[in-house]
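As you look at this complex, bear in mind that one protein chain is not there, while each of the others sits in place.
Chain naming follows the written order as A, B and C, and within any one chain the residues start at number 1.
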Amino acid sequence: MDWGGTMPTHATFLVSAPDQPGLVARLAGFFYELGLNIVDASNHSDAYAEGGLRFAMRLVVDLAALTSPKAAGLLSGNATRRALEEGFAALVTALGGTWSVGYDDVRPRVAILVTKEASCLYDLVLRQRSGELPCEIPIVVSNHATLEPVAEGFRIPFFALPVDAATRPAQEQQILALLAAHHVDLVVLARYMQVLSEGFLAKAPPIINIHHGFLPAFQGARPYHQAHARGVKMIGATAHYATSDLDQGPIIEQDVARVTHGFGPEELARVGRDVERVVLARAVRAHLERRIVVEGRRTILL
Amino acid sequence: MDWGGTMPTHATFLVSAPDQPGLVARLAGFFYELGLNIVDASNHSDAYAEGGLRFAMRLVVDLAALTSPKAAGLLSGNATRRALEEGFAALVTALGGTWSVGYDDVRPRVAILVTKEASCLYDLVLRQRSGELPCEIPIVVSNHATLEPVAEGFRIPFFALPVDAATRPAQEQQILALLAAHHVDLVVLARYMQVLSEGFLAKAPPIINIHHGFLPAFQGARPYHQAHARGVKMIGATAHYATSDLDQGPIIEQDVARVTHGFGPEELARVGRDVERVVLARAVRAHLERRIVVEGRRTILL
Amino acid sequence: MDWGGTMPTHATFLVSAPDQPGLVARLAGFFYELGLNIVDASNHSDAYAEGGLRFAMRLVVDLAALTSPKAAGLLSGNATRRALEEGFAALVTALGGTWSVGYDDVRPRVAILVTKEASCLYDLVLRQRSGELPCEIPIVVSNHATLEPVAEGFRIPFFALPVDAATRPAQEQQILALLAAHHVDLVVLARYMQVLSEGFLAKAPPIINIHHGFLPAFQGARPYHQAHARGVKMIGATAHYATSDLDQGPIIEQDVARVTHGFGPEELARVGRDVERVVLARAVRAHLERRIVVEGRRTILL
Partner (left out) sequence: MDWGGTMPTHATFLVSAPDQPGLVARLAGFFYELGLNIVDASNHSDAYAEGGLRFAMRLVVDLAALTSPKAAGLLSGNATRRALEEGFAALVTALGGTWSVGYDDVRPRVAILVTKEASCLYDLVLRQRSGELPCEIPIVVSNHATLEPVAEGFRIPFFALPVDAATRPAQEQQILALLAAHHVDLVVLARYMQVLSEGFLAKAPPIINIHHGFLPAFQGARPYHQAHARGVKMIGATAHYATSDLDQGPIIEQDVARVTHGFGPEELARVGRDVERVVLARAVRAHLERRIVVEGRRTILL
C-alpha cells in the first residue's frame, strides 16, 4: 500500500497452528481487544499438511495504539513490543502453534553469497537500494574474488573465502562467523556454486537459493545443458529454501520464459538469467515481508 | 479444497464496509460465537477507494453446527439460514456495510447469450458439465439460430430472438422476461454481439462480458483488426461486468498470448479465442464462488 | 495468411540434410527454375545435431504455375505432382537429405485415441470443425465406452476396444487394423491412459501424446499429485511424439499456468486441463502444417 507521507510502524505476525474452530476470530480478537488496528490479514487452511488440517495466518498490525491506556492496561501496564509478543505467544501456545514477528522499523540483514556471476548480485543490490527489498545488505561473501569490484562499487564489505574439498569445513566456519558477527537474518545464494554441508545448514539463518532450472526437472549441475539436450520449449528458474537434500527444499517461487529450437545452451542461459533474477527477487521479498510458511516440502504464501 | 467423500454444506458471505478497527475480529467473531467453523477467509483493505479506506472480506462458513443448541440459542431458538442471515445483516448494518451470501447446495442459474460463435458457449457448458463451474445453465439466448444445435445437443432450451434497431426494445423485454421466468442469477455474454440498453442493464441480473481485446486498448468493434493494424506483439482478452459505458465496466480478469508479425487478423482471432475462453471461464467461476467485490471501476478478487 | 476469396493450392515441402554451402539457394532455385512461387520459407541450421551441423528447411510453394509450359518442359513434359516430387527427390538425394510433402487440398486423416476424459477430445474436434486444424477426423478409438456420446454427437465413428494385460496384443492389432482401414496419417493420444507397445509404435503412423506435466519433471503416473506433493508454483503440459521410451519422446510444445498453495491436486488438474488442450492443439496444428523436424530427442519447429 502507498501510505503517502509518514509510514506508521507496523508489526507483521506470522502464525501456524493445527486448524480448529475460531482461529481467525481469536487471533484477530487478540489485537482488537488491545485496540490495535489490523491493516492487512490473510489466512489459509491447508488440507494437505501431514498430521491433519493446518492453519496459517499473517496479520499486519498498526502499533500506533500500543501505548494507549487500554493496551497498556491489558499488557500489565507495560506497553512494550516485548509485552505484546509475550501476550501473543501465550495465545499461540494455547492453540498449539508457532509464530514469529517482524517490525517495519527493524530491517532484516541479508548476506549475499556469490561465486562469479554478477547478474543476481547486481539485481538484488539495486532492488535494495531502490527500496523494493526492505532490508540491509551488510556483507557479500564469495569463494572467488571476481565480484569484489561490484560489491565495493556499492560500498558493501566483500569477503573472498576460497574453498576446496579439504578446506570446506574451515571455510564454512568462517562464513558462519561472518554471518553471526554481522547479525545476518537471511542468507541468499545468488548463484553460489558450492554445496553447503548439513552442519552449515543447521547453524545458519534461513537460506534462499536460486536454481536455474524448473525444478524438479533438471536437478543438479548444468541445468541449461540438460534442458537443451532434452529439447524443452520453456526455460525456468526456481527459488527455494536450501535444505540438506540438494535441490529438494521447499519451492517459494518459479517462473518460465519461452525458448525455441534455435537457442543453444548459452542462449538458454541468457534467457534463464532474466528469469532467475526476477524469481529470486520475488522470493526474497516474500520472505522479508514475512509471507512464507513452510509446510513440509511445500510453502504457503500469505 | 478436495473434501474426499461427502461435501459439508457451506455458506459464503461477502462483505464490503468502510474500514474501521476490529472488522476482521468482529466478522469472524460473529460465527465463532455461534460455533460455526470458518473454513476459508480472506480480506483486503483498499487504500484507493473513493470516500476513503474500504474493507472487503469473504468468509466461507461450515453450516454443520447451525442446528446445535448453542447456535439456536443465540439465534432466538430458530437455527435457520434466514435467522443466520438476519443476525449477520444486523452486524454489517451496524458497520455501515453491505453483504451477500450464497450456499453450496443452491446452484446459481446462469443464462448464456450468444450470437454465432460457438467457442465460448461450448467451453462454458463443458466446464459446467465437468463440475468446474458450480451452476445451472437453464437457457441459451441468441439473436441468431446458428447455435441452436449446440444448445440442443446439451439439452439446454435455446431461444432465438432476432433484433434490429427497431425491435431492440421489444427484444430486450423478451430477454428480461426469459431471465425472470427462469430465475436467472447471472447473465454471461459469450460473444453476444449486441449493445444492451441502459434500461436492460438496470433491470437484468449481473452481466459478465468477454471483450476480445486487452482493454482499455482496442475498445469497440473488430479489436483483432485494430490490434493487427497497430502491430501489437501480444493478443489479450478481458472479462468485465457490463455497464452502460460500453467496454468500461469493472475488469474481472485478463490474459494475453504472444503473437508475431506473421499473424493476420484471422490468426489473431484464432489465438484470441483460446485466451477468451479461459479468461471468461475464470471470471464466471470467480463470480459463482462469490469472490468479486466491485469497488468503483475496479474489482477486488478475494 | 489471409487469402481473401479463393485459396490457391499450395504444396509444403519439408527437408532435412547435412549442412553444406548453397542449400537455401539450391532448394529455392529448384522451384524458381520451374517458375513456381515460394510463398513462405524458413530454415534452420542446427549446431547441436549428432553427426555435425544439420540443415532443415520448410518451403510452401504455389502450384498455380505447375502446368505452365516452362514447368512442364523441365519436368519431362509431364507437369504432375508426381513429376514435381520426383524432381525434388533427386535434388534432396544428391544432398544426402530426407524430405516429405503435403498438399493443401489433401487433408491429413487424424485418429483420436481417448479413455474417459472429454476435454481434449471436444477441443480437437471443435478446432477441426472451425477450420483451425486442417484435417479429417475419421475415427475416435477408446478403451472405454464413456465418450461414445461425444463422438456420436459429432457423427464421428467411435470404436470401444477394452484392454487388459492379457488382451493388449490383440487390442493393439485391432487398433492398427482400424488405422490402416481408415487411412490414418496421424494418431493423437488425447488422454489415452494406456502404454503402447514397441511393436505398435513401430507399425503405427506418427503419434502425438499430451503429457499432463511439465516434462521432464513428473514423468509417469498422476503428475498432478506429484506436482502438488512437490509444491510447485506452476503447472505445465507437454506435447511430444510418442516413442518406446515412455514420456521421453521429442517435445513439440509446452506451456504452463501459475498456481498457488491453495490448489489441491483436483484444482491443479482443472488448471492443467486448460493448458493441456492448448498445448496439444498447437502441436497437432504444427504437425499438420508440416512444421516439425525431429532431430534426435529434439524438435525443430519451422
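The rule we apply is simple: a contact is a pair of C-beta atoms (placed from the backbone, for glycine too) under 8 Å apart; a residue touches a chain by one contact, two chains touch by 3 or more.
No experiment lies behind these values; they were computed from the predicted model shown.
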item	value
Contacts of the hidden chain among displayed chains	A, B, C
Candidate in contact with the missing chain, chosen from A:Ala47, A:Ala118 or A:Leu176	A:Ala118
Which residue of C:Thr9, C:Asn37, C:Thr115 or C:Gln174 touches the chain not shown here	C:Asn37
Missing-partner contacts on chain B, residue numbers	44, 46-48, 214-218, 228-234, 236, 250-256, 260-262, 264, 295-301
Missing-partner contacts on chain C, residue numbers	1-3, 21-26, 28-29, 31-32, 35-43, 45, 47, 258
For chain A, residues in touch with the removed chain	1-2, 118-119, 122, 126, 130, 132, 153, 264-267, 270, 274, 278, 281
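Here is the rule we use: only the chains that are shown with their structure count from here on.
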item	value
Chain pair with the most C-beta contacts	A-C
Between chain C and chain B, distance of the C-alpha-averaged centres to the nearest whole Å	38
Inter-centroid spacing, chain C versus chain A (mean Cα positions, whole Å)	44
Per-residue overlap in chain B, given as positions that touch at least 2 other chains	1-2
